[in-house]
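Comments concern the structure below.
With one protein chain held back, the other chains of the complex are shown just where they sit.
Right after this comes subunit A.
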Amino acid sequence: MRLERLYIHGFGRIKEREIHFNAPISMLAGPNEAGKSTILMFVRAMLYGIPGRMYPTERYEPPGGGSHGGVLVAEAADGSKWTVTRYASSEQRSGSGRGERLSIVKTEAQGVAIERTQNELEQELLGGMTRDMFNQLFAVTLTELQEIRTLQSDEMSSYLFHAGFGGGGEIVRAERKLTQHMEKLYKPRGRVQESAKILLRMEQLQREIAESRSYLSKYMTAESNLEDTQQKIAEAEKCKTDVNRQLVVVHKAQEIRTQWLEWKEASMERGAISGEIPFPAEGLPRWERLREELNRIDLRLEELERASEDWNNRLKELRTDEQLISQGPIIERLSSRREYMEMRMKELQELSGEEAALTQQLQRLLLQIHPGWGISHLRAFSGAVSERETVRRYSAGFAEYDRRMEGLALEREQRHRQLETAEYELSHAENALRERKEAGKERFHIFIPQTKAELLPIWQELQSEAERWREFRLKRSSAMEQEQRDALINGRMKALYGKLLWACAVLTVIFPAALWFMNTPWGAVAALLVFVIADVLLWRGSQALTDKNRHSRRTRGRLTQEISETGEERLSRLMTSLISDPLTAAASAGHRLREFPIPEEDMESALRGLRKLVDAYLLWQEELERSKSEAAEARQRAELLRRELSDLIRKMDGEESTFAELDSQWQFWLAERGLAEGCSPETVMDMFGFAEQGMELVRRLDALERKQESLRQEIEAYENECLLLLAEQETQGIHVISRLELRRQAWEEQQVLLRKKEAVSSKLEPIQEEILRLNGERNRSSKMMQSLLDEAQAADEETFLRMGTLAGRRTELDRMIRQLEVAMFSGWPDEQRRVLEDMLERHDNTALDDACYRAEEDLAQAEKRWNELQQQRGRLLQEKDQLVGLCSHDTALQQLEEQKSMLKDIAAEYAVLSICSELITRTRGIYEQEKQPQVLKLASTYFHELTRGNYRRIVMKLGEKKLLAEHHDGSLIDSSQLSRGTAEQLYLAMRFALAGSMNSSLSIPLILDDLFVNFDEERMCSALDLVGRLASDRQIVLLTCHRYMSDQVRKRLSEAEIIPI
């Protein structure tokens, strides 16, 4: 890259300044404030953007305002030209926003211009160099030159290293990374590292393991202890059993001591009783029982004898009536029927009452039928169906007659009324005819023809004549109207023709003239001719009209006269032939016929009157005819009715005779039955009903009779029976039934007596039986007592009793001894029994107690010991089990192994890292000693040159970011301790070296702002020489305010151009 042209539109104090760079080295020389630094800043700003308002010192805003910015043109290495136009936007922008107007155009060597962005500019033109790097390396002011001392920029330092040996930064980073990793893994006395955690866990596990390692020995101890304990337990058990056995004996002895004493005593007493005594088993109680039995029987017997006697006496006291007893059942039967009989009697009474009532009712019925009738009549009167049928037939005959008679009478009445009406109508019709005739004659006498037939032809003729007359009149009047109309039309036409004629004439003159004038003489002539002809025609038209008018007016006058004359005459003639009397005609037809011949208008009205008259006449004639026919009709009808009436009367007479016959037959029938003559069949029908009722009553009466008879018989039989029973009793007028009742009561008393007697004898019977049984028993007991005495060989009862007592005592003693022995020694073998007996013999009560106490104490001790041993055994067993359980789930060792493994992994990792780190460190040492970076080498030569051999080389401490200068005497001096000028020379050398080691294809220009001010002349000269050499690789721009600088440049660097500012 090479700067070609700067156009500063406004930047700092500089305005509208254009600078061209033509040589590889350009020196911009000018006094202070000429704007050298401004130009440097301008280049920076053009390439990397104008700094924002946040950095006012770098922004270089024109103090007076106005445009802020400019244009930079540079040539890239490939020959393309880059034009950067950049202006800070004038308006205020908020914050750090760097508002600027930017246009970057890349014009390639072929002349193609392309718009580029800032980013592309930095990448392509500046090789991706950052702003800082550019500031520090290429566009350098004196202040920035110093900055390399601190090597603040990481970028720079790594670059520095990289240029030397394959990534100095990488080495530092690698070391850092390794250290970080290592520290994460392990740190002596670290607490948070993974290894520390594992170590902690291991310690813990080891403690656990120490515990679990003791299990085996514990188990073994427990086992040997257990064996001991088992043995001891066995011993204790034995001891316990011995003591226990002894204690049992003592206890037993104590327990049975009293019993033993008793036993001893009984044994001795038993020894005293000797010899056999023949005494029956259970002899004494048996004797006792028998004696008691005997006494009881005697006592009982005595008691029974007494009771028997008592009962016998009581039985004798009770007396009974034998007869009554024999009658008892009959009395009972009768008295049981008594109530029934009483009911029967009452029924009988009721029946007789009913009979009386029925008889009375029958009498009443008979009276209703006929007063003379009795029951025999009634019985004779058969209510047969045939009889009823006969009566019904008679009744029907009478009823039919009545109906027919009634119908005939009604018809007769009707005919009679009709006849009367017909006759009235007849007279009325005749009267009307007469009156109408009279009225007509009087009204129409004026007519000459008398009849209708005569009148009609005349009238018709008159009418036709009148028609003709009217027609004529009509023609006449229309002709007159025509005439008037024609005259009017002709007048109008004439006026029209006149106007046309005038117009035509004017045209005739003007048109041809016009044509003439228009150079068409022939046309004019023709037109003239045409118009003349038209004029002529029009004129003639108007003339013709006048003629026609005149002619029509003439013809009309003649027509009217003649026709009217003849018509009127004829009419008048006919009228007269029709009407006889003009006077009457005048009266009827008004003023029309008064004058004759009548004028035209009158004729018309006369005709109208006449017509009215004739019409009236014709109407009248018609009515007259109708009246006549009506009268004739009425007469005919009257005649017919009269005939019908006489027929009816004949029929009624016939009916009357048949009725009389029937009636006589009926009267005969009644007499035959002995019934009242006046009875109608209907009454007889009723009688049938009564008779039937009567018959019913008779039947019921018969039934009652029969029932009464049977009841009466029954009562009688009952009474007879009672009397038979009560024959021997006195009859004091008391009714049989009452007596029976008394008898029954006596019987009942007797029955009570009988029952008592029975009860007494029933009690007596068992007593006697008992007496018998007891006597038997008594004998048996006595016999048994005797046998007992015999068995005991006892003479009497007293001996027997004594012997009995002795035998009893002996048995008792035997039993006692046996019982005691069982109680004392049951379950004890003989051997032990002897020990026991021996003990009892030898120890008294206190001694026994003592022995017992001792034995108990021994036992308690033995037992205590045994228990203790058992507990110990339990504990040991439990411990063993516990140990087994514990060890079966113990994985601490394995866990420890795992932790160890993890620790080992960590250790291995750490070791690898550490070895790696160590390797790097050592290699670095070698490197620092033997190999310095390429940059430093280059810088060293530059430095050597600049210091004119005073210093040999620049040394960099790896990782420490420190530059050292090696003096030619071999000593190393830290850059900060160098003199200012030397230090600056060192930095300049570094800068040149770095710039040189940068990618050379881009060869970014160096812009150095008065860097040599602190150099002495010699060193400045060497610096310039160096610059001169560097300029072969890149463009160099020097800025200075010192004349001697420009002089030296001019002298030493022939290719340089000096641009004064």
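Quick note on the criterion: a residue touches a chain if its C-beta (ideal position, glycine included) is under 8 Å from a C-beta of that chain, and two chains touch if they have at least 3 such contacts; residues count from 1.
By definition in this document, contacts and distances are computed from a predicted model.
Protein name for the hidden chain, per its UniProt entry and selected from "DNA repair exonuclease", "ABC transporter ATP-binding protein", "Molybdenum transport system permease" or "Nitrite/sulfite reductase": "DNA repair exonuclease". Only one residue from A:D78, A:D402, A:E569 or A:E918 touches the chain missing from this view: A:E918.
Of the candidate positions A:T38, A:Q136, A:S627 or A:Q899, contact with the hidden chain is made by A:Q899. Across A:A77, A:V105 or A:A174, the residue that sits in touch with the chain not pictured is A:A174.
The chain not shown here is touched by just one of A:N313, A:S826, A:S888 or A:S1032, and that residue is A:S888. If you put the missing chain back, the residues of subunit A touching it would be 127-128, 130, 154-155, 158-159, 162-163, 165-167, 169-171, 173-174, 177-178, 186-189, 195, 199, 202, 209, 212-213, 215-217, 219-220, 223, 883-884, 887-891, 893-905, 907-908, 910-920, 922-924, 926-927, 931, 999.
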